[in-house]
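Data first, discussion second: the structure below is written as structure tokens.
== subunit A ==
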Amino acid sequence: MNQSTENRSNSNFQSSSLAKSKTDTQAKNEPESSFEKKLVSEITSKFGDNVKVSYIRPLRMKIIVNQEYIVEIATFIRDSLGFDHAESVAGTDYPKDNKIEVIYHLGSYSRDDLAGHILALATHTSRDDARLPTLMNVFKSVEYHERETFEMLGVYFEGHNRNERFLLPEDWADIPPLRKEFRIKGR
Partner candidate 1 sequence: MASTPEEFRFGNFVGSLIWLILIVLIIISLVGLPIIFVILFYVPLPPVNGEILTPYLFLSMMVDPTRTLPIIKFLIHTHLFKLVVFPGFTFAALLAAATIFIERKFLAKMQLRVGPLYVGKVEGILQLAADGLKLISKEIIIPSGSDKPIFWASPVAFVAAAAAVTALIPVAPGWVVANISVGLLAVFAILGFFPLIALLFSWASNSKYPFIGGLRALHQMIAFEIPFFLSALSVVILAGSLNLTDIAKAQHPFWFIFFLPISAFVFFISSLAELERVPFDLPEAESEIVAGWLTETSGMIYGLLQLGTYVKLYALAALFVVLFLGGWAGPQIFPQELIPGYTGEKIYNPVTVNAIFWFTVKTFGVIMLFLLPRGINPRIRIDILLHTGWYKLIVLSFINMFVALALIYGGVLGPGGLLTR
Partner candidate 2 sequence: MVVLAKSLEDRIDESQKLGLQVIKESEDDRLMTLNVGPQHPGSGHFRFTVKVDGDYIVYADPDPGYVHRGEEKMCEYRNFIQNIPHLERPVIHDSTNITYSYSLAVEELVGIQVPRRGQFIRAIASELNRQVYTLYWLAIYGIFLGHSTMFMWPTGDRELFIDLLEALTGARVTHAFNIPGGVRNDIPNGFKDRCLRQIAYFEKRLKEYEDIFYNNPLLRQRTEGVGILTKEDAIKLGVTGSVLRASGIPYDIRKAEPYDIYNEIDFKVQYMKTGDSFARSYVPFLDMRESCHIMRQLLDKMPESGEVRSKLQPNPKGAPGEAYRRVESGRGALGYYIISDGTPKAYRVKISVGSFRNMLALPYLLVGAKLGDMPSIYWSLNYWPVEADR
């Protein structure tokens, strides 16, 4: 399942409205998503094999990094590329691969040419001992998102000041609800 995510071909997007709006706003003779490629190549040239590029589309990029390097790479992305805040932190449970993927959707307010771009920074952790280093010291804006990911998927963020209940009821005593083995009753 996860492989198919990464093998998503670019041709599917030629017809989508996203590609259309992209061609309208950017210079038309420019090759498709060359700016995005340049951005990602800056990361790959610095960190080499530690960064795996998942896809590059107009306005959207996704890289998958190993969790040991995530703080380092996030710092590089913030300082050198200008992505200064996280829009969301989404955790996805993959029971087949026994892993949880956590994606940081990073955006930029300070660079005008990056205004519409989203860099998805993904990392994996094991389902059995779900631990990740926190990015709170790099992006202050992930504080509540990581706290939510902790309670919804049970990913413990090392270094985060409050790995505790946030949205769920105070007496929640079940497994984290966004894990796939948690079933809604009656469904």
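As a convention for this text, a contact is a pair of C-beta atoms (placed from the backbone, for glycine too) under 8 Å apart; a residue touches a chain by one contact, two chains touch by 3 or more; residues count from 1.
On how the list was made: all candidates are chains of the complex that A comes from, given by their letters.
In this text the structure is predicted, and so the values were computed from the model without any measurement.
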{"item": "In-complex contact of subunit A, chosen from 1 or 2", "value": "2"}
{"item": "Contacting residues of subunit A [partner candidate 2, same complex]", "value": "1, 4-5, 8, 12-13, 15-18, 20-21, 24-25, 59-60, 62, 84-88, 90, 92-93, 103, 105, 107, 109-110, 115-116, 118, 120, 139-145, 148, 152, 165-169, 177-178, 182, 184, 187"}
